[in-house]
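The complex appears here without one of its protein chains, the remainder shown in place.
All chains are identified by letter, namely A, B and C, in their written order; residue positions are counted from 1 within each chain.
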Amino acid sequence: MKRIYMDYAATTPTHEEVVAAMQPYYNNIFGNPSSLHFFGREARKAVDEARLKVANFLNAKPEEIVFTSGGTEADNFALKGIAFTNRERGNHVITTKIEHHAVLESAQFLETQGFEVTYLDVDTNGLVNPEDVKNALTPQTTLVSVMHANNEVGTIQPIEEIAKIITDFNHEHSRSVYFHTDAVQTAGALNIDVQKLGVGLLSISAHKFYGPKGVGALFIKKGTRIKPFMHGGGQERRRRGSTENVPGIMGFGKAVEIVMKERENWVKHLEPLRNKLIEGILNIIPDSMLNGHPQKRLPNNINVTIKYVEGESMLLNLDLEGIACSTGSACSSGSLEPSHVLRALGRTHSESHGSLRFTLGRHSTKEDVADVLGVLPKIVTRLREMSPLYKKK
Amino acid sequence: MKRIYMDYAATTPTHEEVVAAMQPYYNNIFGNPSSLHFFGREARKAVDEARLKVANFLNAKPEEIVFTSGGTEADNFALKGIAFTNRERGNHVITTKIEHHAVLESAQFLETQGFEVTYLDVDTNGLVNPEDVKNALTPQTTLVSVMHANNEVGTIQPIEEIAKIITDFNHEHSRSVYFHTDAVQTAGALNIDVQKLGVGLLSISAHKFYGPKGVGALFIKKGTRIKPFMHGGGQERRRRGSTENVPGIMGFGKAVEIVMKERENWVKHLEPLRNKLIEGILNIIPDSMLNGHPQKRLPNNINVTIKYVEGESMLLNLDLEGIACSTGSACSSGSLEPSHVLRALGRTHSESHGSLRFTLGRHSTKEDVADVLGVLPKIVTRLREMSPLYKKK
Amino acid sequence: MEPYTDKVVEHFKNPRNVGEIEDADGIGHIGSEVCGDIMDLYIKVKNNVLVDVKYKTYGCGAAIASGSMLTELIKGKTIDDVLKVTNKRVVEALGGLPGPKVHCSVLAEDALKSALNDYYLKTTGKGLPGFKPRSEHSHDEK
Partner (left out) sequence: MEPYTDKVVEHFKNPRNVGEIEDADGIGHIGSEVCGDIMDLYIKVKNNVLVDVKYKTYGCGAAIASGSMLTELIKGKTIDDVLKVTNKRVVEALGGLPGPKVHCSVLAEDALKSALNDYYLKTTGKGLPGFKPRSEHSHDEK
């Protein structure tokens, strides 16, 4: 069966060059980078080379990069690390309603530990209003966390503007509120320059851009007051315990190298495909609508609501035709509430239940898009025919 | 240059079969196990097969296994997860002075959050006295964490006896104090049966027994009240967020399979080598002594103190001769205090500074041992000649 | 979530008895958009036998398969037999449902009860004794 993968935002196939780059580190250069002997030193040298690559990728310094086990750990580290370490300065954290669960649930955990959290609203396109950040800042605030681009609807946030507001606030009130952004979804798509963005902390995860699963990083600007989240030995300049995942880190290093070389080509390739798929769905399928910002949007993200049908049933029908995508329906996650992101955008429950997300990647083709546009309308028709909601129309 | 690796307790080379087992999961079966579509389902199936293997390895149920990024995360999860989740039942945790930093620093973090921690002493061989556990239990205690075997000196703890004491205490006082053991060092050496050990939580890490770095597991007995440490999505039955490291988990599954088949052979191979190296050093080098228990000891651990010389200088000299080992000297870790383990065993500062650890593995040979015994005495002589302490004798 | 069984997939792929019955003797309507699943069940009764059954659903794969399986389990059966059909029977007949999806089988059972209730109301003036749908969702669209 021909299979079309359109769930690159969930994870990507590891690039062949990345896989190759990892191989020497399993049983040849296999030492523990903390060991003083030859085996340790050669492993450490390798890890430091990868660190330099990741630093260059973000326009940061190598000592500002802490390797983690992925985006989730980077987010947990940023939120809990900053909040706990700076508690005597204040117990207030600001974030948004559309963050990834790694940020949201970390924030909720902080609430159980006595912290106050403000969850900012977004507009119907999923944009945070920088003025809302300004208004939410209090003398108790120690951290603001706003994601770079949303994983479900692809909306890209005005990070630079928010950074400016925080910098101004810090100047004016002699404070040092830290600014974190979850850039897990953007690393393969947008240029990420921590200086230009003006952030103090930034999360990325390798498997979202053809690197291996189980490795990511948190950029921590020099001078940031932060204690470990993962307590343990003296690894990562005492910022994260645990034996470094050397092969994973080497794969990560290779992945950022590839992204830096290829990103522009990928974007050029993906944007027209994305537009074609969005336009195709909206034109062919009545009562369908786009979720997320029409322009300020990841180049590979298509998120639509198709009314009167439920997302999982569409997803499974597409799967039967070999097309892999995702949905924001609660039915797919086993939770009661459908996607918190779609709800925050003002979508009704049933609009949220009826959403589909297609995310494209370097292997996506015109033919893939045409296949989806060929198959999806039939599925929708069939499901609508059996939908009690459609009749009611 | 011929190189002899004698630091298997730091990390091991990944077994060739493990490396092979991981390969299909990079860009063939590459899906995100949480995805509903075909790519996700095949990844999920694979992960569940590996989970079953790890469960069998520990004599646990698959749903009692939570995959983590390594031993450190498993330890952090156990300590913080239990302590925070059961806080309303009590704020007291018991552990020992010789735990790995992953446990110790997690405990210290809990202290900063208002928990009380008792750090139990050990005897001169590194053994915890089960009676001390009994005496330390209070109505506030929610967790006891005692490592299965120590990573520095190899002493194996009476886990079953301690478990019995805790079970009795729970019965008598209708409590549910949880018992965690860090079995990171034992998984490749001893049979680990969570039922027989009587523990409620147990940490392991794949790279310590020929599996890949960056993956481990926490066994959590059914019915345990524990919330996540790594907050995020609904992965691992909502117990640990983050996209599963599928290749790593598959390698882990293969590694436990190999251990189950080979462990007895390894132990038979290693114990005589260990004994030969210990006896050799103690016989040939005057003023040397064994650290850790002479019998209740990991089959691959040799830890000796060589008086009047400092550990790192011996380590580096051995390294110049191609022999890789480790030391408990503070000078090797950049900290001021030498090994907290050796200090807890009652070794003086200088005895701790003068320690060397050799840990053997499946590739170790008689010749390796003979080489060390040939080289080390000369190094010691040379260093003692330049040591102001030796003169004073 | 565990994957669906082959049986679920098969019913999901080819749901049986989809549609409405114009002159139905009983109609059950259960669920709401808010919860993401709705089931309508139509029954035609002759001599205490469900001679025809049709359903419609707005819901996930498990909801579609549960409705389909339900119609197979009840079509052509006497009311007495049909009253014994529970969500558990539906789950068993499907070879199991993933934990978070069991509520879909409850939806099917409740749609059945609701249709029978409607039939009793119409024919006897009294509803199905003890009828109270378990899957009733009270929250409104916000």
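Note that in this section contacts are C-beta pairs under 8 Å (C-beta built on N, C-alpha and C of every residue); 3 or more make two chains touch, one makes a residue touch a chain.
Please read these numbers as outputs of a predicted model, since none were measured by experiment.
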- [ ] Give the residue, chosen from B:T186, B:S242, B:S288 or B:S329, that touches the chain omitted from the document.
- [x] B:S329
Task: From B:S69, B:T224 or B:S313, residue that would touch the chain that is not displayed - done: B:S313
Task: Of A:R44, A:H148, A:H269 or A:R362, the residue in touch with the unshown chain - done: A:R44
Open item on the list: Just checking the interface: what residues of chain B touch the absent partner chain?
Closed with: 308-313, 316, 320, 329-332, 334-336, 338, 348-350, 353, 385-389, 391
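In this section, only the chains that are shown with their structure count from here on.
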Open item on the list: Between chain A and chain C, what distance separates the C-alpha centroids? Give it in angstrom.
Closed with: 40
TODO: Go ahead and note the Å separation of the Cα centroids belonging to chain A and chain B.
DONE: 33
Open item on the list: Need the CA-centroid distance for the pair chain B / chain C, whole Å please.
Closed with: 54
Open item on the list: Can you list every residue of chain A that touches 2 or more other chains, as numbers and ranges?
Closed with: 312, 316, 332, 334-335
Open item on the list: If I count partner chains per residue in chain C, which residues reach a count of at least 2?
Closed with: 1
